[in-house]
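All protein chains but one are shown at their positions in the complex.
Chain IDs A, B and C follow the sequence of writing; residue 1 opens each chain.
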């Protein structure tokens, strides 16, 4: 299924950085989900480059929903969202010079030179605008069912944000309003300063995103292959520049003793919970009702103006490259809403598989499949 | 598709720790692949518990291939491998007491109490025997096409193995012969000692596996969703106890500058390679012809004899648990062949998608789909 | 996914006619479904050759369920059923002589000569024993939810059975007890006589199966591609020898006027029904709550002892063939339980997609995915 994710609720992405339009098709949505266009516009603004530490490209992101919505609600049929590309300056891109850290070489082998090389083409981070627009509808649908997703920049340019507090719900709600999603504003300013400094040096910085999902019912995921970790990671690695995904204590759990790593079970007012959450809300590939917590390693933006060695496919020679164009010294802050969106796709898909296609909409429970005759 | 992985070459797992048999079905295999039963037996022995730092359970692993093989070669039809369970002591397991770190609670919510709870049931690491048997056939098929996969215990109980040497091919070949797969034998002995010490204290240790795949052609994977990283991670998280997956420089790349993280392109005798491999052989979700390199964080075995707090579902009360039975103080050394197997599934699937279903067998190239009339 | 059907509830088939065992894996089943082994044995007996108009091959069909069932109920994990091949006489088959009407030629091109050619190998009707065993569990699960499936031999050797009566439920119940499933016993005797006469002449006969499914809720299926007709047909064409599938009035509807073909809507005690059922219970690819009704054209068994012209691949020459071995002069009566089984797979899959994975089991309704925290 290639550029599509999801078995019950699925999202397909299409478009190139400098083509006429990019977009997404969501299929399998429950009918009757309210579509909040203002929320889509807001989430697109969170992804949009802005300010000192983002590319100067102006992206209007004037989206249009051309199917699957009628009178403000999803119909249950495939929903297509389109976003035109309005500020694409193709002349700045030349073919054949492989940009280190980019997909240029891998792409030209795969596509035999037929790929649209301008601005990264189909590999461009630009495509995440379509992913964000699609994700916005799903995030709202999950929220209506009590599932809250949010992400903070846990680390950027080597600077750590504060950890999640004891009031995770409040943390997530606040994060979801912030253009630069940190729990500790002072640390956020340090991150921005470090990114700006890197930008001035013609360089870029990376970071780590930490996402939490609250309210996910226990019992979601499969023991083998379609584990909840596996499906989330599958989708999260689509976020451009993500090179690692870890759940709960993640890589640090490998240094613990079993007696430290295990999460003891408790009764909390009759509800079974765990004292700690080193497993990130997942045991045996299946949600255990605790918050899902995971982190994505985001590499520094590969487009840097520093001089780099590379190969020119046209000449067949090595040469020195200085990447021009408009680029981000950091993308971790923009990628955060993409992490939320991708998480929403995976959860919507698994919840619809488990509880049926109506579960995310107002029809949940009203149609229990009683005998037809 | 739940407990199945793969679109062109697929593997389905079934079985419970204490049921009559476990097994795997491989579909989509090229016809004519030689099936080396001795190699299967050898790889099963690498996974089998043995020695001081493994469970005392005796697993004979007498596998039978009941379909899809004829006169020593794959037929191209679904191949089913069965492994009987011969030494299952069910009386040691009791229902309702949730073992911390295990899937017991998640499973009982998912399966409403109908799950086979004995020895972890379908969640048992035992099922990886079937995965290893299936993987063995695929590893051999890849090897015949010049693709070599191997894994070392990069870290265990906080002790690091040596890194891969400059002669990666030699490293992998040697690792594939070792029961305890380390590059530095002395470090391996330290790891074993630490694991044995933990075992004596009724505890367990975790570790990190590092896998490399050599000879993977450039151009494999998709830009969105079905990225090579995403598909590998999807499958790797099926290895019980894996809580993190990272590619190339992984989480450490997030602290680098762009100018440091990028892998410069060079010409090496006319072939395009990169000087460094911080991206682990993958750009934009697609292989770039460099070795694939990735790491899996393996948590310590959750079955420890130390006292733990938990909940008894039967009584509805909290209680103290001391897990009996036979358990591993470490599984990282046994999981290594499972990492190889899972990697082989993903690569076989993607290669068959890209080059066709015959590519892994002797029919490759002989049937190019010339017009039928 | 090749030899697998189903997105939520899936069935994978494996095995060869003369291999050690054939079998099926069912994944995605709800936990807690009672598994009635006597019912499986009975349905296998309906498929088994017997009497004058079937092959003399003795098939014991001693099935074993080796996973996914615990204490008499499905666990919700993959269920594997195995059936050993006990009476396979391989010496009667020779390689290279293409049997007309069989898959021999298509198979040898596909599998490059590595296929197990004995007795049809993986193409053998024998594999439908595994399909029938799997289907039996699903048929029982559907029945517990008020969905009743049954098939009659609507035509055999040019002789028509009586049509379904006004009491479709009674018809189906009775058919499900009969070894030779006809509504009019006298017509059935004529069919048997015609088949026996063909057998004596070294020839074979075909027929038409008509299946009905009662109690299927309205609203199942998709408008495009995954239409209910499309999914049923997809699966029904797996029944060996089926060459046509039609719904409702089928091919005869193409000669009607629109005013005749349309099914008028009525209120029947408040319930919306149609006066006629020319559309076979499906409009726009989606069930409308009326009985599903469809027919499969079954070609005559291709193994006939009459002399036939063919090609010998070994010699590269044309030659004359007289197929030996034990064969059926008719299979339509045995295929009928396979039609029921295949229908059950499609319906279980679609119902589980629509209402969730628990819907077919006792957990339906008890786990509505309320917020986990």
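One rule holds in what follows: a contact is a pair of C-beta atoms (placed from the backbone, for glycine too) under 8 Å apart; a residue touches a chain by one contact, two chains touch by 3 or more.
Because the structure is predicted, anything quoted here is derived from the model rather than measured.
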Task: From C:106, C:144 or C:170, residue that would touch the chain that is not displayed - done: C:106
- [ ] Taking the full complex into account, find the residue in C:21, C:190 or C:246 that is in contact with the omitted chain.
- [x] C:246
TODO: Spell out the interface residues on chain B facing the chain that's missing from view.
DONE: 7-8, 77, 145-147, 214-219, 223, 273, 287, 289-291, 351, 353-359, 364-365, 367-373
Open item on the list: Even though one chain is hidden, which residues of chain C still touch it in the full complex?
Closed with: 1-5, 7, 11, 13, 98, 100-107, 109-110, 122-123, 127, 155, 157-158, 198, 202-208, 217-227, 229-231, 233-238, 240, 242-251, 253-267, 272, 274-275, 278-280, 282-289, 297-304, 306, 308-311, 316-318, 332
TODO: Quickly run down the residues of chain A that touch the omitted chain.
DONE: 1-4, 7, 10, 12-16, 19-23, 25, 27-28, 31-32, 64, 66-68, 70, 73-80, 82, 109-116, 121-122, 358, 361-363, 366-367
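Please note the rule applied: only the chains that are shown with their structure count from here on.
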Open item on the list: What's the farthest chain from chain C if centres are computed as the mean of the Cα atoms?
Closed with: A
TODO: Compute the distance, rounded to whole Å, between the mean C-alpha positions of chain A and chain C.
DONE: 44
- [ ] Provide the C-alpha centroid distance between chain A and chain B, rounded to the nearest whole angstrom.
- [x] 26
Open item on the list: Roughly how far is chain B from chain C, centre to centre by C-alpha average, rounded to an integer in Å?
Closed with: 37
- [ ] Hunt down the residues of chain A that sit against at least two other chains at once, touch-wise.
- [x] 7, 217-219, 223, 287, 289
